[in-house]
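Here the structure comes first, spelled out in structure tokens, and everything after it is commentary.
Complex shown without one protein chain; remaining protein chains in place.
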Amino acid sequence: MFRVIREPIDLKELVTYVTDPSAGAIATFIGTTRNNNEGRRVIALDYEAYPEMAEKELARLGAEAKQRWNIQRMAIVHRIGPVQITEPSVIIAVSAAHRDDAFQACRFAIEEIKKSVPIWKKEVFEGGEVWIGTQSGQRLPRR
Amino acid sequence: MFRVIREPIDLKELVTYVTDPSAGAIATFIGTTRNNNEGRRVIALDYEAYPEMAEKELARLGAEAKQRWNIQRMAIVHRIGPVQITEPSVIIAVSAAHRDDAFQACRFAIEEIKKSVPIWKKEVFEGGEVWIGTQSGQRLPRR
Amino acid sequence: MKVKVKFFAFLRERVGTGEITKEINEGSTVADLWATLKKDYPKLAPVEMRLLYAVNRNYVNPDYALKESDEVVFVPPVSGG
Partner (left out) sequence: MKVKVKFFAFLRERVGTGEITKEINEGSTVADLWATLKKDYPKLAPVEMRLLYAVNRNYVNPDYALKESDEVVFVPPVSGG
């Protein structure tokens, strides 16, 4: 399950999707909107995607994870549009027979998303807004 | 939130508990009953705990995680009694400003649980049952 | 020949629209197209950030030779997650 949606992401749906009788471990990662970034008071994040290609890239990295680790199922859903403080912008769920594979594939997925999936985040903060990553000399935020 | 319970574990409750406006990341780990182990067909796992001490040890390792990583909140709930295939026996949720801390603290928690928390797993398989870890020469199962 | 160009995020705001159709010369590369667009849209001229190029939903190199009806996207630094 690799999707880009406008609605709130349903964690339960992803976990149910990856649940598998031969899996002993499920690792999940939830990215949420934080109320501060580099000293700014953040009001919300506003995500935009090239949706067809973003879903394709999510599926591609899922396939790559399946080649690299012994995992059963993976689901990644990224939300676009405004995402308020504490709300999830992305959820990843991975099941595997053993926990090491689940953790590693989950970590891999979020790192890759931040490198290659055509999704962009505009930070709306007190006093302005900025497309993250576009300012000269600005690092991508760690999350 | 560090608890040992008999009822099914509510993932949503843990994630809601650790949700925090200053957190940009939530990592969770769900341990589930797998239908096979070391070549045996597993029917269910049956967990037993020394509950007062188990909760104390869970809280202790949560405090240790807070010292070692920059995390906001942690919740660990372990279920006891019979846990059927695909059902969760343990869920860990950790929130942090940044994802690296959340992942590391989550991983630390599950590794420590398997080392020091007084909870025991009886595997009920086709043809018998065994307390995992008590057989001479038997390794603890990876999960 | 004609290609479709989509703009997202930072570039969409600079250009003022999300999609255009552009007439280009046979044999134009993606890099050529970008150079032309910088002239068409003065607000793109100062854009110095590292862009990735996608054609028909796949990343390509700047010397990729465009074909009729290709869908081209200039990808500003991604920041999902």
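Going by the order they are written in, the chains are A, B and C; count residues from 1 in each one.
Keep in mind that, in the parts below, a contact is a pair of C-beta atoms (placed from the backbone, for glycine too) under 8 Å apart; a residue touches a chain by one contact, two chains touch by 3 or more.
As the structure is a computational prediction, the values presented were derived from the model and not from experiment.
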item	value
Contact set of the excluded chain (shown chains only)	B
Among B:D10, B:E48, B:E87 or B:D100, residue touching the chain not depicted	B:E48
Residue of B:V42, B:V90 or B:C106 touching the missing chain in the full complex	B:V90
Absent-chain interface as seen on subunit B, which is shown	31, 47-50, 52-54, 56, 78, 89-90, 110, 113-122, 131-134, 136, 140-141, 143
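The rule is simple: only the chains that are shown with their structure count from here on.
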item	value
CA centroid of subunit A to CA centroid of subunit C, Å	25
